[in-house]
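Left out: one protein chain. Kept in place: all the others.
By written order: A, B and C. Residues from 1 in each chain.
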């Protein structure tokens, strides 16, 4: 009954095998090997557009480095107040950019053009204020909600109209694409996204995060930024092997679809449990549900693992995350336990 | 004939197997898994002292993060002018610390107490100058030279007497320990080292770098520094598995001894080639040799791979690095080619 | 009819004379002159406690430098969302500290212990979040509101109970002290304030800002921080001369009392103008008033100068600031103009 996060899942066997297969002979270091080049090309093929990809070591690094190429140090980064970059990266974006994060409200972790525009109107003090430089959104959001291509485009328009760039934190990007059944580039370059932090780690890989520049002019000297941040690994071929296996035959979509399907199933079954209330529309692989505190305590005792997103006196909002590894049986065990302790 | 670097070598099979073996079930993310704890404990056992270890993603990150815990932003970091932190990390130490690097000269990449003391005397302008905060040395140095325990202790004494801390860049630390046949802690805690950047990647691992605090007070809140730098990986167990396999039964020593032995053999054989001059005492796994330019050109054409450390009109100083993977046969092929084109 | 800001006022003649009087012979540079020492001592006498003072060049520098001595780079600075450090310093606090600002709501620019405590409860993710390190308040606030000694003490208690420090932005500190008629230290050291940014520029000086450490342990090496920030001026005696004249015979209180009295008068008179609504209690030298847009346009045309704090379709919230230089006659002219165009 593991619903803690999708990054507690194991590495998909095909990805592990690809790493083992890469382990032969010598490979030039620091990305000059053939596999890294292949992986960068494969990312271009995935999006079917001119995109410059850089492999890095963590999602936090992908976000912070991406942002550092998008804003001057006197810039401002508008983002949702619950955004991972604002809440859970220990100030990495401020560290890498020198810039200021400006948190905005919004339902389900989503920003709207109206909220962004209203905030921009408050930048009227010239040099006394930072220069709004980046709009950063998470797709899907930290609540598992999805921005459609239209929604991304609308935000890109607002950003660009104000001389800003659009960044997408895509730690679970595959889940969004799978949920919408669209082409990946419909949520990226074609929607006006300038830079995407793309994560594969939460979707079956071991250590596979990348910064993708759809606005390729921003990629100039990014190699130096990556090195300066300690994010250039010497044995890059093992990162590349993961990406190649993840991208091959749209494995990423298959894994993400499974995780999404499991979350839908979990939500549907949970919704029937007395006293439980689904708190957010389930659009990708996460379920947010209010549980009576007594039920919560019983479930934890029964061995269920999940994250408490919010706590109130009488109830707890649980975040239940499904992964490529989640099995229907786990969900049924969880539901059985829930039913047993509910009411 | 691969002598480019020890980071172009493959991953040792036992380490790759350990990673595959770790790939089962779920593992709490961000280092809360059992393997990471085991690896941290194994590092303590290695040094047989109270040491706090943190796994990170690259040697550059290990150095820059270590230094960030050792100096205030208004501090100075004394290091050799050829130190990796000063030459080949694209300013990462300045980025992570905010401090100033102060390069010093020294034969073979080594610093002496005299050189350090003489430089410290020039800090007499009070607040107009940075505060000397860290002495950083590489052991072995970038030229493969080794500091003995006595030499490290002497530098530690100078540093501590001036209110400074001692950092060691140990990207090839195993090679130094193997060369001296000593206990690892004789070059670390017992010698007065405050923080060690320990690398396993160049010695058979895939992605295994660590920051080790012998001065454990400095480790307070280091977890936040690591996170803020994007160096905390979610699936930490796969880094830990590498460390455990590398540490088991002193495999690290065996691999390093092999690399060192290969370098000694290479140097001995090269020394006999007419026109070749060994440029540095060979103390670990690197050979620096002056080659006539004509010989250099012929060797490269013949497929030999190595790095040109320095270039002059008539000759080239080659840096030839041996690794755990270097075979005697490779050395013989190289020597045969050299003899063929020499004179 | 100048109500734009108190920093548009001239320098008080006595302060200008003191600067001229200081202009004789030679003076050791960088604060080693006698006047700087005298000024630092005079600041101690003002507060009648052990306080370490450092002269700097701007209020923004005073705030950002003060904060840099109070938080590690992985720290968080809690402040009001309308705080000058959050809104009008172009990211200087992030630049100087490397840390993260965390904006909080509150009426009149004031924070309450409840709001602070509630926000602190959300720091439960360990290393994934910044470490709450500083609580920063403005006294008076950007809306001219005052924290009483009791209120400051209550906030200090919350901060200290959570391992945080308390910073006060006192750009208009004299106005708060004058308004309360208290001893300056009742709003500083005795109230638990660790560091105060004290400004004299808005209250009759030319260029006189200081960082005052009541928690003197934090002042260690602050001289280097100031120098590294380009805030150590060579001819420091001319800054010191301003402070000495400002402090002599409680001139600061007299000037602040005048400015406060003028604001009270202005508010009282404005309140009688039809259609005008005083928007904030007037506690120091600022008046916030809603003006019908037609009235606003007419006043500006008539030559009145003030800042538009907020704008709505039909009305404008004017910020009217009085200074040591404001004359009753100016207020009467303004009221006459307002009456003429009102209704």
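Miscellaneous remarks
Throughout what follows, contacts are C-beta pairs under 8 Å (C-beta built on N, C-alpha and C of every residue); 3 or more make two chains touch, one makes a residue touch a chain.
These numbers were taken from a predicted model, which means no experiment stands behind them.
Only one residue from C:173, C:213 or C:238 touches the chain missing from this view: C:238. Across the entire complex, the residue among A:12, A:153, A:172 or A:227 in touch with the chain not shown is A:227. When you scan C:39, C:57, C:165 or C:318 for touch with the missing chain, the hit is C:57.
Considering the full assembly, B:87 is the residue among B:87, B:161 or B:297 that touches the omitted chain. Mapped onto chain C, the footprint of the missing chain covers residues 2, 4-5, 7-11, 13, 16, 19-20, 23-29, 56-62, 64-65, 89-92, 95-96, 201-202, 206-207, 224, 227-235, 238, 325. One chain of the complex is left out; on chain B, the residues touching it are 73-76, 87-91, 94-95, 98-101, 103, 125, 127-130. Residues of chain A that touch the chain left out of the display are 30, 72-74, 98, 126-128, 130-131, 221, 223-228, 232.
The rule is short, and it goes like this: only the chains that are shown with their structure count from here on.
Taking each chain's centre as the mean of its CA atoms, B is the chain most distant from chain C. Closest chain to the protein centre (all Cα atoms averaged), using per-chain Cα means: A. Once the centre of each chain is set as its mean CA position, chain A and chain C turn out to be 41 Å apart. Chain A and chain B have CA centres that are 34 Å apart.
Those residues of chain C in touch with two or more other chains are numbered 73-74, 98, 127-128, 130.
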